[in-house]
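Before anything else, here's the structure in question.
Here is subunit A:
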Amino acid sequence: MNTYLRQVWVIVWKDLVLEMRSRERIASMGAFAVLAGVLFNFSIDTTSTRPQDVAAGLIWMTLIFGGLLGVGRTFHLEAQDGALQGVLMSPTPKDALFLAKTAANFVLLYVVSLLVLGVFGLFFGLDLGPNLGWVVLVLGVGALGFVALVTLFAAVSTGTNMGETLLPVLVFPLLVPMVIYGVGTTTRLINGRPFDEVEGNVRMLGAFALAAVAAGAVLFRYVVED
Partner candidate 1 sequence: MSTAGMRRGGTALTLLGLLGLITLYWMAFFWVPTEVNQGVVQRIFYIHVPAAWTSFLAIGFAALASGMYLWLRDERLDRAALCAIEGGLVFATLVLTTGPLWGKIAWGTYWTWEPRLTLTLLLWFIFIGYFMVRNATEDPEKGKRFAAVVAIVGAIDIPFIHLSVVWFRSLHPEPVVARPDGPTLPGDMLLTLLFGVLVFTVLFFGLFLFRYAVEGLRAEADLRARSAA
Partner candidate 2 sequence: MKKSITRALPLAVLALAVTAGAVVAQESAGMPQATRLAEQNLRPYWHVFAAYALVILVVGGWAVSIARRLKAIEERLVD
């Protein structure tokens, strides 16, 4: 393993160990997801709307708001004792730091998104059948793009004196492609349509995620430099 990968890995390991010990973010995101599921259940009149038509949208919206809650705090953990400065003064390339933070946040968000899928499936009585695997894949691809954008802009908003209030203003316009492709694809899959029908859109979702990761890796160094 070369130094670059080892640096990425040790940061991912550190973030996940911290999360496992404090359970700070996963607990708030998980609780948010379940409670959102309960509230959404009461906000929908199931006599006029079929749950499988709206479930996908609700799942993605829960992911976005919950993800903003958790992933948006990713640099607060670092800032507590100035640890981010310590990492920045080490020979770690800034893109390695970005990729590592993105990877750790991705693991976190993906766990939550599978929880959301399970909870909403239960609450709305969804039967995914053979499409379950594809939905799990689509959630993963969408979560990757989301996490890359939010990690980059979490670093931006943490550096401003507006803090987290700025984050949604910055990322929501940029997240539109993810919402449209994610919700569109998931709705069709939930309704039992074959994967072939949505494959092009999943590709677009993937391209979006890759572009977000690449842009973040290049631009992150300009955000964290002092």
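Keep in mind how these were chosen: all candidates are chains of the complex that A comes from, given by their letters.
In the analysis below, a contact is a pair of C-beta atoms (placed from the backbone, for glycine too) under 8 Å apart; a residue touches a chain by one contact, two chains touch by 3 or more; residues count from 1.
All figures in this text were calculated on a predicted structure; none of them were measured in a lab.
Asks: Looking at 1 or 2, only one should touch subunit A in the complex. Which number is that?
Replies: 1
Asks: Considering only the defined contacts, which subunit A positions touch candidate 1 in the complex?
Replies: 149, 152, 156, 159-162, 166, 169-170, 172-174, 176-177, 180-181, 184, 201, 204, 207-208, 211, 215, 219, 222-223, 225
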